[in-house]
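Only one protein chain is missing from this complex, and each of the others stays in its spot.
Note that the chains take the letters A and B in the order they are written out, and that residue 1 is the start of every chain.
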Amino acid sequence: MKQAELRRRDFLHATTVTGVAAALSASVSPGLVRAQPARDTGPASKDAGPATKIVKTQCRACISNCGVLAHVRDGRVIKLEGNPEDPMSKGAMCAKGLAGIQALYHPSRNKYPMKRVGKRGENKWQRISWEEALDTIATKLMETREKYGAEAVVGSTGGGGNPNFMSIARFLDVFGSPNWFEPGAAQCYMPRQLVYMLMYGGGGSGNTSIADSNCLELYYPDQTPIKALVLWGTGPSYSTPPCGGQALVELRARGVKTVVIDPRMTPDAAKADIWLPIRPGTDVALMSAWIKHIIDKKLYDADFVMKWTNLPYLVDVKTKMLLRESDLKTGGSKDTFVVWDRKTNTARPLPYPFDDNLDPALAGSFTVNGAACKTGFQLLAERVEPFTIAKAAEICWLDAKKVEEAIDLYARNSPSGIILGVATDHNPNSTQSAMGAAALDLMMGNVEKPGTLLQRFTDGAVRDLRSTPLKDFLSEAQLNKRLGNIEHKGLLTWWTGQPAEILKAMATGKPYPLKVWIDRSGNKLAMVAEPHKWVEAMKNLDLIVHIYMYPTSFSAYADILLPATEWLETDFVVRSMNKLFARRAVTHLWETMNETAIFPELAKRCAKLGHEDCRRSFDAKATAPEQPYFDTYEQQLDAWTDSAVKMTWKEFVQKAPVDFCPFDKWKVYYVYKEIDPKTGKPRGFGTPSKKCEIYMESMITLARTGVPFTTYPLPPASKDYDPLLYYMEPHENPKAEIGKTYPLVMTNGRLPMFHHGTLRNIPWLREICPVPELWVHPDDAKTSGVAHGDWLWVESRRGKIQARARVTAGMAPGVVYMERFWNPEGLGTPTQGWQEMNVNILSSADPPYNDVCGTYTIRGYQVKISKAGGPPPGVWYKPEQYAAWLPQPTEATKPVEVRS
Amino acid sequence: MRKTLVIDLDRCIGCYTCEVSCKQENGVALGLSWNKVLTVGPSGRYPDVQMYFLPTMCQECEDPPCVKTCPTGASYKRPDGIVLIDKAKCIGCQLCMKACPYGARSFNTETKVVEKCTLCLHLQEAGDKPACVKSCVAKARFFGDADDPNSDVSKALKAAGSDNVHSLPELGNNKPSVRYILHPKTAKWTQNQP
Partner (left out) sequence: MESTPETVALLENRENLYRLLTRLYRAEVDPAFLDGLAAMSFPAADNDDDMAAGARLLEGWLRRPQTDPVTTLAVDYARVFLGAGIASGAVAYPYESVYTSPERLIMQDARDKVVAAYRTSGLDKSDAFTVPEDHIALELEFMAHLCAETRHALAAAEPEGVAFGLTQQAEFLTRHLANWVPAFCADVAVYADTDFYKGVAKLTAGYLRMDEAILADLRAELVD
């Protein structure tokens, strides 16, 4: 008793703090309040708790957007599983999606807006309110516009990371800056989309990228008659296991034959009938050989080629332009093209769609009114003539016999299709590769019939339930200033700028300085080529804003951090086949914000500061036919669902998924044969000639004017873009001088547990792949003195990084593979996590660039490898280390077993 | 009754979804895995190489060495074939881990007992299938009673044909019950230890 008394006295003394009540008087509002009776206040016992709700939502761990059932108990997400209602994923969900809970509840999430204190890189931050953050940014934007011009503000995003991809483009249109970029675009999907749009005209999804949710025919394995698939530089088992990966499993199980063209043995390659381990960067050589073989052996669909492509049309050899009726006679139509009629041995106009009285020559050289002309087909045949199978095999490091088998597998098993992946978008021969693959499928007649990949299933009004650019807001003067745009008009497809030119302007101030950078994406320093140059150039910027869910290397150099919502905190509309699904915010943490809502808020503030176009952007009449900015995000959601299915967001969420089109009206074939009631003639393809324009005169028009993607005619590029594919040997290649010091060809590719630069901080996923592996053939390993599991140095002309060796026979000799990587555990150290094992330190932002859209080189360059003493300091590669994702208790205290 | 798994390796694309969904469902600790996806190969001489993926887990042996070695009776085999660990009885001696030919058991350093695949008994009791079976994106996993000709496992095995059905090698006479389907078209089954 005495002891206790003493303790009480001591305690009383020790806890009597004078002035404490007064100090607390200026306090914050209570954190705990009276519970509302309506709330689910279940009993506190372990067995019966609050009920678990199942909320339908859509994943966004990658761009596959698979359907998800989120189990939510009392505001906490406890489990995720796939939603069987989703017709693409069919209830499947991959490891990345399942890790969504770890991503959502990761304590290192960006929680509140932060502004930098002290110098950039010191990593000192102070929390600010959203008001202050947005006001600061808007004020700086307006100052910059005043002093340097709106073009001094550059934006960026990530195609993989940002569900609302065009949000920053739209804001910049309104603000008046033409400059935004993403590390993808010309280096990802845009080359394919642009080429297929011009050649086939099937709209934005009229291409064969399976990872971008096209190739919809493949998701009906029991109905589709497809016989053979070529996976060209794509690995759906890695890039989209529940959608493309699953679809291929079902098709292979039903006897569909596959060819995989990939230097590394991916799961799809392992299960293919033929594996062509191609030298990276040489795809156009191989495609040329395929085209030549198909022409020589007459394996193409002759009727389709004649009637539905522009290959029989005559081309003026000198001007490279197609002949038109107006060239033959005055008053002739500019829209009617010319063929060589073998019956009369004269050039004759060919009325659309065809004239059975004519017998057009498919191949041949002719003279028309004194001008040398050839058919498109002839020009194509001549272009690919040098590429015999033997020659291609030599260039591409392949077995000629296997190459021929592969072409035959594709060409003699119809219908077939070429799924073209991102690999060919990663080097300067990007658009030409797309031209090759598109030409092949179109010449084979692999289009718009059952069993083909190129389809125009009904879109309805629901093409873009995302923010769209407001192109009309960007003046002609400003459009002309878009960096890299005049020379590479293909960038107009996505209304975006060229990273290399933006870097140059940022670094040198030429042709004009850049002063503000707003980025909505993960880790730019892991994704752009030559990040060191960017870090140096960033020193010239007055304001850098980073919008993302976590701190990344890029954040370390920023001035303001804005916390973005995770996919489990986001409301959005997602399309799958003919259905619309709702991505739902099942919870909300801290003060994260959907970035879709950030940009209208910036526009509001700029409007208040006098920016007229920012004011107009809220006026539906001014933005028509595009939607305006809305006051609240709820209004934006309503506008999307109303435009698509005439419902409010609330209604839509109750009913989702909703068919925006009945299935049988959606899955339509032979769209090109549909009769257009206005003309009484077939609709044809979505090109100016209504035929598949395998001879791409459109490339010349694009180079000279920017048509069809521009809002104003633009000055010409320095030279015309070639209407036909051509092969460019990789600039850095083993036979060049550089090959002596750097003998191996580097390539990249996806892994199933990550999506681009994301998820490196998620323990479940990181423990499966703790560090990037460099795959190397046993012969090359031996020559380089490295063994399986060794820590390596990997070097290019541009830099040096580390990796861990995976010696494997599943790798083409002479080629090495490594995926992009950054190390979150390095953030806050001198490397800031982007210098240890980041393969893009090795890649090249220098010329040569792709002529049409400016692609630089992130695959297909030369490297060397050597053994290193150990891992980079500070890198975590043991599973236990990911438990230390948070600080280890500094005392060896174990969490107490809580007994309830 | 013989409840077990059948895995179709022709279909398996090595995406690790089963591994992660098991962790989610069962709260498996970092560094441990009750269902580990292994890569077999690439083997052979380039370019004629083959490769397949091999998810490994408790093989639900008919005569489990782990049960035989366990000093406390914590490891036991149920009448329906499922091998389980009674955590209350487990003293963490880890002898069973040494006895298991497949490395299917893990020692949990926090709870200090051994753990392993339970074929998601808690889900079975709710009328559902194990998490790995439900979550497999390639529909490559089957669960059921191998003694019941109408079960998913029996049907899968029948469709495959006995030439294309394999099991992991034995150590002694433990008789693993898990079966793997692999056709030569995909790859040649390699006798190997996980």
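Just so it is clear, a contact is a pair of C-beta atoms (placed from the backbone, for glycine too) under 8 Å apart; a residue touches a chain by one contact, two chains touch by 3 or more.
Worth saying up front: this structure is predicted, and the values here are computed from it rather than measured.
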**OP:** Among A:P531, A:G757 or A:P824, single out the residue that touches the unshown chain.
**Re:** A:P824
Original post:
Considering the whole complex, which of A:H71, A:K111, A:K471 or A:R704 touches the chain not shown?
Top reply: A:K111
Original post:
Footprint of the hidden chain on subunit A, which residues?
Top reply: 4, 7-8, 11-36, 39, 41-44, 49, 73-74, 76-77, 101-102, 104-108, 110-112, 114, 117-118, 123-127, 550-552, 555-556, 561, 588-591, 761, 763, 824-825, 827-828, 833, 883-887, 889-891, 893, 895-896, 898-900
Original post:
Please identify, in ascending order, the residues of subunit B that touch the omitted chain?
Top reply: 27, 29-30, 110
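The criterion applied here is as follows: only the chains that are shown with their structure count from here on.
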Subject >> Whole-Å separation of chain centres (CA-atom averages), subunit A against subunit B >> reply: 37
Subject >> Contacting residues of subunit B [partner subunit A, same complex] >> reply: 10-11, 13-17, 19-21, 23-25, 30-31, 41-47, 49-53, 110, 134-140, 186-187
Original post:
Across the complex, what residues on subunit A touch subunit B?
Top reply: 79-82, 89, 92-95, 98-99, 101, 237-238, 241-242, 245-246, 249-250, 252-253, 265, 267-268, 270-271, 275, 277, 399, 402, 752-753, 763-765, 767-768, 777, 808-813, 878-880, 882-883, 894
